[in-house]
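For this view, one protein chain was removed and the others were kept in their places.
Presenting chain A:
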């Protein structure tokens, strides 16, 4: 879609000089100004832009934090407290960074769910989807290592538990764990390498984001109907149409972000992380950050041995499998229709899946005992069934609703039917006409 010829014509002498040597302005113009986007994108399409500013925000606040932070087990905790108490606006930087990680994950989860709902992973966007999954994996590694840096009780014990998973892997498990830790237990070498990697990974994320956007600009965006763009009337120019909508989405997102930074900065954290790490004192419940909780629930749901696989390895396999399965979604979904809008049954299962993920997250925060275990097992079963059974089978047996012939037709139909319900359509109110 964007492959067509470039319409950029430099108007100044300097512009022409650059264009002949290194056409960066042309790239920017073609990608963010003239780039055609489907005219019917809704606000779920603003999360890509939101994720980009969150990455920038994490990098900027992170670099300034790193100027004051000391990655030594003896002083890491108090260096973070110095930031909170004595560094000018240090409390703001740190709360932005800590809550920024959470909001980064909120945005990425909405972004992924958008993809699952509208079938954005289907051909020709498989690579785009896989690059997204890689970003998600890198984000998880970054978030996990970042959480260790303030060297609180949850930092220490979370790191101990999570690196412990690797010992379940036969033969090489112990070796991998020792490599991660730089020793036999979480200690100074662990903190140092985690800091180095926590500094590095966001820049790797930035690199993969470039590839992700590149792939996007080759295939073009999907849209709520899931129908490919067919003619010029199906699209509008990125600027001003998408720019203004993205900007509005970002600012509304920032309102929620600011609400947490300024009014409940510790709501998403764990109180135990305000206690300095103590290798001799195990907290009553070790819980990871909220964004890992669904996977933590899946890990602990496997309480039984399966043939030669004991429950510990089984749990680890299920947990990694829960992420790995995302990579093959493009080939699990057999439906010819992309968007859930035209797939009534898929839509139902999708919403159950969404609730299931939230439920798993809540279970992850509970101790693994009594009825919680059974609930986690049922929820885990649905999680996997959704991908491995429902997606392939439903695509073959479901009768989708009639698809419109084009995006334009869908838009015009919608505006005819729901003109009164969607006032932001053609009938703009006179007072903002100017």
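Observations on the model:
The rule we apply is simple: contacts are C-beta pairs under 8 Å (C-beta built on N, C-alpha and C of every residue); 3 or more make two chains touch, one makes a residue touch a chain; residues count from 1.
Quick note on the criterion: contacts and distances are computed from a predicted model.
The chain absent from the displayed complex carries the UniProt protein name "Cytochrome c1", chosen from "Cytochrome c1", "Nitrogenase protein alpha chain", "1,2-phenylacetyl-CoA epoxidase subunit PaaB" or "(2Fe-2S)-binding protein".
Looking at A:47, A:69 or A:359, the residue that reaches the missing chain in the full complex is A:359. When the omitted chain is restored, the residue from A:68, A:193 or A:245 that touches it is A:245. Only one of the listed residues, A:24, A:200, A:264 or A:417, touches the absent chain: A:264. Residue positions on chain A in contact with the hidden chain: 39-41, 78, 81, 84-85, 91-92, 95, 236, 240-241, 244-245, 247-248, 251-252, 254-255, 258-259, 261-267, 271-272, 274-275, 284, 347-348, 351-352, 355, 359, 362, 366, 370-372, 375, 411-412, 415, 424-426, 428-429, 432-434, in rising order.
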